[in-house]
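Apart from one protein chain that is not included, each protein chain of the complex appears where it belongs.
Moving on to subunit A:
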Amino acid sequence: MENIGYVSNHFEPNGQEGPIRCIFFCEFHPTAGPIISCQEPEQYISKELFDSVSVYIITKAELQRSTITVTLSDYKILGFPVRIDDKKYPRNAYHFNLCLVCDSNVRTVHYEPVVTKLSDYLMAMEIESNFLSSGKASTKLAPILKQVIEELNTKGECALTEGPTATHLKVVHIRSDPSPVADHQVPVFIKELPNQQWDLTTQQVTPYIDGFNHVARIAALSDVENNLVKACMQNLVYYGVVALVPLFQYGNVYCTTPHLKLLAHDINLQSRCLKYVAASQRQLPNFRDVFRMFAAMTRGTTIRDLCLRFNPSNLRVNERKLVQFGVLEGLIRRVHKYPILLSESSELQKSLSGAANLDEICCATCVTTQQLEDQLERDHNVVLLWK
């Protein structure tokens, strides 16, 4: 769970993923100035090109140890300039930078930790054994760079065992922050829980995720503190293991979204849908019936009404699963009710201000939806907004 909040603030939305095209090592030569001393593949970055951007690669002192990305019309060069101060060097300091080159339209943020770590590794080797400055850099470094570029592009990770210490590089993909989890939301597994050593909270909580228990209920059942359960859910959402859907009740109202038309055209989605919503796997429901049930979901029609109209068990449809599939795939959307109190009553206005929906209020006050709705219906000053 320590991974929550790790998403660094260097996140860069849109932009595709792309492989590393080239990796090169450059240093500040005491007489020749900035030069590329080792490159994999060779001659990828030309001398002219390098000279035009060398100011961003061998930088001024203030920019040492910063991740610097310069975007050119064809390439994106990502580097991490490092300087080692020591009397033994000709200019009392040794500058180097290990750079990755990608296509100019791909994102490179997820390579930043790799570049930093690799630079630190080289720096450690330099300090210990003059690995870089001894002049034989190209012969010793070239195989390392070759290994790094090949393994990172194919496996996304790489283990370097050169020298006395080993280092492991891994490309970690950055995803957006998961939104906070509310008490009344229901977690659903969207893929199998990866088989690994999860933390104690997750181990205790996951058996209760069945697609129908909401967060507060899971907390009660698993005897885990509510906020811990929420943090755990947020973590699982981040890794794409779990998705959150609204609580299922027969009084709920859903409406169709423009995505519903995908269901009619995407054969793959259809077969997944039929398998998911089937009451029993032995006999799958009719696609037309399933589509008709989705299409009948409008504002003002509760699931209870739908069940009375269609009798889902006759159609071999499990209505809970039907709703769950629709919400997960974005074919339908929950329509929430927001009560607003119009009369002057400061106490009630706080909760009935229109900012919270019925689910939230019910969950916070431990009242059933039926009771609350009956009570609100009797009060003529309360307006229910469906949205």
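In this section, contacts are C-beta pairs under 8 Å (C-beta built on N, C-alpha and C of every residue); 3 or more make two chains touch, one makes a residue touch a chain; residues count from 1.
Following the convention adopted for this analysis, contacts and distances are computed from a predicted model.
Comparing "GATOR complex protein NPRL3", "Histone acetyltransferase ESA1", "Large ribosomal subunit protein uL14m" or "mRNA decay factor PAT1 domain-containing protein" against the UniProt entry of the hidden chain yields the protein name "GATOR complex protein NPRL3". In the complete complex, the hidden chain is touched by one of A:Tyr94, A:Tyr121, A:Phe248 or A:Phe294, namely A:Phe294.
Interface residues of subunit A with the unshown chain, by the touch rule above, are 8-15, 48, 51-53, 55-56, 60, 62-63, 65-73, 109, 116, 255-258, 260-261, 264-265, 267, 270, 286-289, 291-292, 294-300, 333, 338, 340-342, 349, 353-355, 383-387.
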